[in-house]
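What you see is the complex with one protein chain gone and the rest in place.
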Amino acid sequence: MNKNILEVRNLVKHFEVSKSVFSRNKKIVKAVDGISFDIKAGETLGLVGQSGCGKTTTARSLCLLDPKTSGSVNFFNPDSKNMESIDNIDEDGIRIFRRNMQMIFQDPYESLNPRWTIKDIIKEPLDIHNIGSLSEREDAIVEILRTVGLTPPENYLSRYPHEISGGQRQRVSIARTLVMKPKFVVCDEPTSMLDVSIRISIMDLMLNLAKELEVSYLYITHDLAVARYMCNRIAVMFNGKIVEIGETEELLQNPVHPYTKRLISSIPIPDPTYKRERYKVNFDELDNIISKNPNEKMVDIGGGHLVATHDTKDFLIES
Amino acid sequence: MDNQNVERDIKATLKKNWKLFKQSRLGITGLTIVIFFGFLAILQPILFLTNIWDEATYHPVVGYDAEQVARTVVECPDQYPTREYQTKEDCPKVDEVNIRYLKAFNIQVEVGDIYESNVQPAPPSSRHLLGTDSLGRDIFSQIMEGSQVAFLLGLISAIIGVGISTLLGTAAAFYGGKLDTYLMRQSDLVLMLPTLPFLFIISAFAELKVWHLAIVLGTLGGLGGSVITIKSQALQVKVKPFVDSARITGGSKRRIMFSHILPNVAPLALLYMVFSVTGAIASESVLSFLGLLNIDMSWGIMIYLSQTEGFIFTGLKYWWLIVPAGLAVTLLAGGFYLVGRGLDDVFNPRLRRR
Partner (left out) sequence: MVESLLEVKNLSMHYDTLDGNVDAVKDISFTVKSGESFGLVGESGCGKTSVAMTLLQLQPDNSVITEGSIKLDGKELIGLSENELRKVRWDSVSIVFQGAMNAWNPVVKIGEQIREAMREHYPENSKQQNINKINELFKMVGLDESISERFPHELSGGMKQRAVIALALSCDPKLIIADEPTTALDVVIQDQILNEIKKVQDLLGLSLIYISHDIAVIAEMTDKIAVMYAGSIVEIGPTQEVFKSPKHSYTRALLDSTPSIRGEKKKLRSLDGEPPSLINKIDGCSFSPRCPTPTTQCKNQSIEMRLVKVGDDHFADQCCSGCVKNE
């Protein structure tokens, strides 16, 4: 059994939005409203949901880009071999955390500084953390470029992002992310802006690297089909809450929560002979589970397949 | 090998940008004007060094050349209009001299004689392409000297101004909070400040030289509206994923500001620099015209002199005293503005036609 590399408990992120320029009343938007999950070493967890459901906010909170409102995040410190909370560690701890956690962004055109060469872009993390001598850094850059399939590496070192294609840029992003050999990478829809024929090669690259470098991913996507290809487990998010979480195939074959069901039934199937059935929302199955476990927020229906109960029902009223 | 590559890349980028700039007819017109005046500015010292021009005759400030002009002696009538002269100002004509004026100096001549005398200001001739001023100094040389002053003032003040506004604008965007509020209120204040009256007051207390003026204009420009524009650009860069990426990795604030945000704000800053040259050149000529600057020679001073000596009210009779200097100010200020418009096409892809 693999050890956990990240444990998130009751993560909450609220934004204050003032209603108008003149009003003093602040409205609170609950972007992430108490979510919990674990990520094991070498595992890929998919975070799936519609835009605005809070998946990107979760990612940004985990990466310390935006401070979280409440909740706890523990990570596995490879130096001390212990789980440590990111809230009560010192500067050094934060440094170790940052070295072991990276993020890949959606937009390959915006995620690389347009005025830097590929070499400088990949070298930056090494410079920041002062890893290795200058020549070791150069070697590491050439090595990682080869790993992500940009060969021969010498051809890419002194080029600028706008001189290479979208797929190649995303490879550079991955190279930059993995050059410090992090243990955990947050991927925010890294392939959604790429063309179909290139998308798979990037996803395969990420899967291979996960095995090779023993990286865990939190893979954020709106596309269940992509999540199925990439992830060991999938968490479905809605309105800032995780409504269902489970092993990929189990979740897709036996969804319980009405939202998951509806999401699955909305995915077009690349087979013209297949006729999709439209799903009509009903709460029978969920109500049945709630009546058996009236006091639990998340109910385990077997094999780590968790379903959220009461507080996710209200979505029917909205849509 | 590496350096060569970088060189190649820079060359390629420049080539591409030049190609875009070339598309803009306005920009090319502006550039031609700017290059023309730049050429004039450089030409003058070369002419002196190679002794094609002799300093005693052609120096813009201390040169002197008396031109002998033969004029007909006439007697101006007491009553106007007459057949020959419409108003009092028409007599004597440019090639005539009033006998009463000569008699006052005890010079014995008759009406109808030819009288040779030194004329200042002298009209354009092959010796003085744009004539001389009332002190016998070469106007063309003064125009050249004036373009040196304009370039010096414009560029220094633009560099200072843009340096200040880029730093402050980026800092405001990056740190936000109280610093941002303070800087924004400050630039509101500077924007509201009436620049010219403010400069009058300064010049009342201190003698302003060209580079003093450049610093003052640069600082005022740098603290004013351009801070707001640079800030808004920096805010756009600040939320780009590559900045987030550097933050996740643990990059220090200084690194993010100087390595990531500043280089991406630089093109806009350059654009502002070119536009602010226009303002600086115009302000200089206004201040000189009002006699508030301690400058030996500039286009503004040239117009100032022709005004204080009364030539400005004679219509176009002494046009070479006013028109070249006025045209030079207008053209060079406009030229820089047009170059800015051309650069706008290069840096703002949205404005491009394709």
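Some points to look at:
Labels for the chains are A and B, by order of writing; each one numbers its residues from 1.
Assume a residue touches a chain if its C-beta (ideal position, glycine included) is under 8 Å from a C-beta of that chain, and two chains touch if they have at least 3 such contacts.
For clarity, every value in this text was computed on a predicted model and none was experimentally measured.
In the complete assembly, the contact with the undisplayed chain comes from A:Arg199, out of A:Arg199, A:Lys241, A:His257 or A:His305. From the options A:Cys63, A:Met101, A:Val243 or A:Leu263, the residue with contact to the unseen chain in the full assembly is A:Leu263. Residues of chain A in touch with the missing chain: 50-51, 165, 167-168, 195-201, 203-204, 222-226, 228-229, 249, 252, 262-274, 276, 278.
Definition applied: only the chains that are shown with their structure count from here on.
On chain B, the positions that touch chain A within their shared complex are 2, 5-6, 9, 240-242, 244-252, 255, 259-260, 263-264.
Contact residues of chain A toward chain B in the complex are 60, 63-65, 94-95, 98-99, 101-103, 105-107, 110-115, 117, 121, 124-125, 128-129, 157-160, 176, 180.
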